[in-house]
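The complex appears here minus one protein chain, its other protein chains still in place.
On to chain A.
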Amino acid sequence: MAKRIDVTGLTAYYGTHKAIDDISMHVEPKSVTAFIGPSGCGKSTFLRTLNRMHEVTPGGRVEGRVMLDNEDLYGPGVDPVQVRRTVGMVFQRPNPFPTMSIYENVIAGPRLNGSYKKSELDDIVERNLRGANLWNEVKDRLHKPGAGLSGGQQQRLCIARATAVEPEVLLMDEPCSALDPISTLAIEDLIAQLKSRFTIVIVTHNMQQAARVSERTAFFNLEAVGRPGKLIEIDDTDRIFSNPSEQATEDYISGRFG
């Protein structure tokens, strides 16, 4: 469980527009890496290249290498579906499937992939809902619609749904930006627990959050609107927030951006 990611010279396009340019970094296993940076700097795009969700967007295209341990995600013959089972994702807005109950939402991954035994389902649901700190709140209404939960509960349901596929890496694209502070705290606690099992990469606009949850932080920036986003630096979170090596990072963190 939990793999290391090595990215080399990654460039991503939307059609002819270059969204991120020549990014190289590595992500440590069983740790939390946070991506920060201004809107439009390509954090989310970069995140989506890590489980081949970028190419789902019409015109999405990637150059470069993403090594998951020893396998290149963009190598020949690699099945994107298999990649996404290994690298799970949680989105900005909670998006439980509206036609399914809480129970069905959690088992959606295994069930839709056809890889499960009937006898295991109850166990999968309980284990992952407990893992997402949601079990006690929903155990009496597992067969009610998932859309009836509050926003924070829905997001934790989505995390349970993502972990139920048993991925090695969990990508989170601003998972708390649609949530109130209490739900945010719940998710942050959850992230702290999950990193013992998964490699976690989280995109956030909230610098305090990056400082609270992550071991390492990457700062992205773009020179101007319409120019591709770039990785400015990646380092231990403590260093990024106390003594960054780049002036741009210091400016952004201290609010002297732009």
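The rule is short, and it goes like this: a residue touches a chain if its C-beta (ideal position, glycine included) is under 8 Å from a C-beta of that chain, and two chains touch if they have at least 3 such contacts; residues count from 1.
In the analysis below, contacts and distances are computed from a predicted model.
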Undisplayed chain, where the name is taken from the UniProt record, one of "CU044_5270 family protein", "CheW protein", "Succinate dehydrogenase flavoprotein subunit" or "Phosphate transport system permease protein PstA": "Phosphate transport system permease protein PstA"
Listed residues A:Lys18, A:Arg85, A:Arg156 or A:Lys195, member touching the removed chain: A:Arg85
From A:Arg93, A:Arg127, A:Arg197 or A:Arg212, residue that would touch the chain that is not displayed: A:Arg93
Which of A:Asn51, A:Asn128 or A:Thr249 contacts the chain that the document leaves out: A:Asn51
Omitted-chain contact residue, chosen from A:Val165, A:Ala186, A:Val203 or A:Ile234: A:Val165
Residues from chain A at the interface with the omitted partner, ascending: 51, 53, 56, 58, 81-86, 88-89, 91, 93, 95, 97-99, 101, 108-109, 112-113, 141, 144-145, 147-148, 158, 161-162, 165
